[in-house]
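Pasting in a structure now, in structure tokens, and then I'll have a few things to ask.
Here the complex is missing a single protein chain, while all its other protein chains stay put.
Letters are used for the chains, namely A, B and C, taken in the order the chains are written, and counting of residues starts over at 1 for each.
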Amino acid sequence: MSKQKIKVGVLGCTGAVGQKLISLLEDHPLFEITAIAASENSAGKIYKDVVNWLEAKDIPASVAGMTIQKCLPGLDCKIVFSGLDSKVAGEIEQNMALHGYVVISNSKNHRMVDEVPLVIPEVNAEHLQLIQKQSGQFKCKEGGMIITNPNCSTVVLCVSLFPIYKCFGLSKVVVTTMQAISGAGYPGVPSLDILGNVIPYISEEEGKIETETLKILGKYDSGAIKFASIKISAMCNRVAVKDGHTMSISFETERKASKEEILKCIEEYNREVKVDFDVLRYFDNPARPQPLLDAAKGKGMTVSVGNLRECSVLDWKMTALGHNTIRGAAGAAIINAEYLLRKGLV
Amino acid sequence: MSKQKIKVGVLGCTGAVGQKLISLLEDHPLFEITAIAASENSAGKIYKDVVNWLEAKDIPASVAGMTIQKCLPGLDCKIVFSGLDSKVAGEIEQNMALHGYVVISNSKNHRMVDEVPLVIPEVNAEHLQLIQKQSGQFKCKEGGMIITNPNCSTVVLCVSLFPIYKCFGLSKVVVTTMQAISGAGYPGVPSLDILGNVIPYISEEEGKIETETLKILGKYDSGAIKFASIKISAMCNRVAVKDGHTMSISFETERKASKEEILKCIEEYNREVKVDFDVLRYFDNPARPQPLLDAAKGKGMTVSVGNLRECSVLDWKMTALGHNTIRGAAGAAIINAEYLLRKGLV
Amino acid sequence: MSKQKIKVGVLGCTGAVGQKLISLLEDHPLFEITAIAASENSAGKIYKDVVNWLEAKDIPASVAGMTIQKCLPGLDCKIVFSGLDSKVAGEIEQNMALHGYVVISNSKNHRMVDEVPLVIPEVNAEHLQLIQKQSGQFKCKEGGMIITNPNCSTVVLCVSLFPIYKCFGLSKVVVTTMQAISGAGYPGVPSLDILGNVIPYISEEEGKIETETLKILGKYDSGAIKFASIKISAMCNRVAVKDGHTMSISFETERKASKEEILKCIEEYNREVKVDFDVLRYFDNPARPQPLLDAAKGKGMTVSVGNLRECSVLDWKMTALGHNTIRGAAGAAIINAEYLLRKGLV
Partner (left out) sequence: MSKQKIKVGVLGCTGAVGQKLISLLEDHPLFEITAIAASENSAGKIYKDVVNWLEAKDIPASVAGMTIQKCLPGLDCKIVFSGLDSKVAGEIEQNMALHGYVVISNSKNHRMVDEVPLVIPEVNAEHLQLIQKQSGQFKCKEGGMIITNPNCSTVVLCVSLFPIYKCFGLSKVVVTTMQAISGAGYPGVPSLDILGNVIPYISEEEGKIETETLKILGKYDSGAIKFASIKISAMCNRVAVKDGHTMSISFETERKASKEEILKCIEEYNREVKVDFDVLRYFDNPARPQPLLDAAKGKGMTVSVGNLRECSVLDWKMTALGHNTIRGAAGAAIINAEYLLRKGLV
């Protein structure tokens, strides 16, 4: 391609999300990594010498020899992807935005801030209009902004339910998650805790799912988001799966619909919203989707649902699945950046 | 002890439930295995020569050398525990009951039959009055009867909810199960299907949970069970756990109660119903119960619950756990037999 | 490409190896699947309707709708890849060869037959000269032949040791394998047997490794293979890994060599033999290779070794790893066919 790629940086480049970002951005048609940054401990060192590389593919040659920089303005790039730990992400991301960087953040810190868009482009791209609001509020230099993507479970839930929400409305959702260990980062979950086990608790996770979903499914109206009014209850479990959050979802629609109508609505959504992968796929086989077989569908970007059946408490129940570190984290950030670029917002 | 033990037989002695029965009945204070029976293929052979013994403890010496018999009347025992496959259990169990045996069955075949008690003694022992009805209906010889215990998941759900149901009533329950592989018997689930995976489907399981629970929590009234009127919805998943079904339960009570009232009700139930083990234990730690740590509590007979918290759709949510092959199968059958004996019903 | 592809068939198309063959042959530059065959049970049915598809990627569209045929002459193809069970492979493969098909077999049946080449092209391609011998012996029609690839563990061991054997000779090898569950096919290993466990036994596996290796590392001489004279001892274990056989290898060389010399010999071999993937890769990191990270290297065709260190009993020890269903089975068969084609032997 003769077209020049956009220069991007990765904040938190040695962490699990940072590694996945670097892995997914290799040979990306639009973006080129020109800067990587991490904590003071790693700054000044060569990437391949300090990273505990966890991806199955090798470190991209173009990044392996790069010197890690500090997470400060001065990075030679326009967009920074942030995979920073939430303990430090807040201040660093604001600082970068104030200095004119487009911050695409996977951290939880700014997700629920009023003027920060919390975006899944296939669901609520119109929330990006908040950027205008943001510029004033944060007093960013021209072009600086913060765009966030949701918690890994929230993404899967929102994509699964969005077409149904759009077509029939949703009043109540009860979701039980069975989440993969990669969602906890590295070293994350000790093997003694999870091998042959279920941990029925993930700190703060239920709250994130219950609140982020309402923002995402909310309406942009005159510079603000009006949250959706759905009752959502989440119960979160960790299971011995490497990648892929599986969910048992029960939901009540506002307008009653038949199974055929719901499946048709999912199918149409997938057809309309489709970029270069299936955004939402329905499986006829009641035993699908499964993380081992289906998390990597669409290079990890496809959310899968299956086994839609009547529920005797709410209206319907089904299984949903998405790849937590791709669709739910690094890939979610990248697709946000791609969208901004495509719409000329960057 | 000078008191003579009751002679018992095990039908389906080579299967997974049969093995667990034989294992749990070793050195039992009330029962002594005097007969073991299985299919025609195994009949006539020595137990230790044909069984693919899966228990961690050795085959009890008293059983190892026994000759396997056919599943027909003629077994030298008063009670027969049935761990038979449902394909054959129906006819065999009826035949044994007709010939005067007390059949304590773990199979699904007779559970929902009107005059057959489906019993968890700590929950609905009064249903055993159906036995009188049964004698007539089945035209059993004196003493012959069929008593069933519930599906492994149903037991855990019923014990978890029973004190709450008794104190406050229940109107709605949404339960998502994460079930152990041992629940599928042997060879059961292929390792390629479950290692590092979740299978969001277990054939017929959701229906069993939804219907059996209503019978168990129902009222005995004039020779029949009046089913409980609770809306129950189950979503069942298989996870890579050896023993112990974990559940995320959301429920709505008829009369509103505070967290303290619910915990007090659970505690009092456990104190009152306690035999020689805790029947229901509450964990303060929100990350408990866990199958690896807690399934074997009370020698596998204790059901554990934890993390009771408010639910934004129904009233409350919590985690529950029970050992599926002990509390949910072999141990459930044995405790039924113990109860019958203690009450002089056998 | 304007060049026409060679028509190939897959025998045992519904089994695990058959599925992997179909998966790997999708969009293959040289081959096109024009026939699929399986047992009488499946014959006459549409592939997608009967196969229990286990691959993470979808059934290739070109195969999904094909009708399964019987494993008999009459298939419209030149080459047949056989993933048949060894119980039936012997007769069927001979019959196909006699009728002029080039049989590329993954089954054990003909591997140790004198006139059948047991080939890893990067190791002993010259053994293919046995084909000439074979034509006479088997009285095949013109063009009919049987080429076999080794047992999955044997491939990994042979590729790992081959450059060392060539450079320095080998007198003794002790190898302990930790083999993946996919090596046992489907349903294969019951999850109750392997989850959180090691099974220190795989039927016949040790013998296969010990004998096949001697044939493969043997010399073709005047129409026969003179077996290598290495003492090989294998101890085989099954572990809870999905794909990738890991091995701890201890070996004694005939001519003594330094660590640097051995590493150089491995590196040179990889450089010389390299097709479009690394055939043998050495890891500096002593904790590598690992199945989860490295089995898929080179699209599953790269064998990896690491942690070469002195052994106090034999001379050296190291870790080796290869993808058992690709490098050790389906991919091994395909690379054999590719080699035949490239050399004009088909």
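The definition used in the following text is that contacts are C-beta pairs under 8 Å (C-beta built on N, C-alpha and C of every residue); 3 or more make two chains touch, one makes a residue touch a chain.
The structure displayed is predicted, hence computed values, not measured ones.
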Taking the whole complex into account, name the chains on display that the unshown chain touches.
A, B, C
Which of A:189, A:202 or A:216 touches the missing chain? It is A:189
Omitted-chain contact residue, chosen from C:48, C:133 or C:172
C:172
Among B:189, B:279 or B:293, which residue is in touch with the absent chain?
B:293
Contacting the left-out chain in the complete assembly, out of C:167, C:311 or C:345
C:311
Suppose we count only contacts with the excluded chain; which residues of subunit B make the list?
54, 56, 195-196, 242, 292-294, 296-297
Could you pull out which residues of subunit A are in touch with the chain that's been left out?
54, 181-182, 186-196, 240, 242
Omitted-chain footprint on subunit C covers residues 172-174, 176, 178, 195-201, 210, 231-233, 235, 237, 239-242, 246, 248, 250, 286-293, 306-307, 311-314, 317, 319
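Criterion: only the chains that are shown with their structure count from here on.
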Return the distance between the CA-based centres of subunit A and subunit B, expressed in whole Å.
42
Distance from the mean Cα position of subunit C to that of subunit B, given in whole angstrom
47
So the centre of each chain is just the mean of its C-alpha atoms; given that, what is the distance between subunit A and subunit C in Å?
40
Residues of subunit A that touch two or more other chains sit at 195-196, 242, 292-293
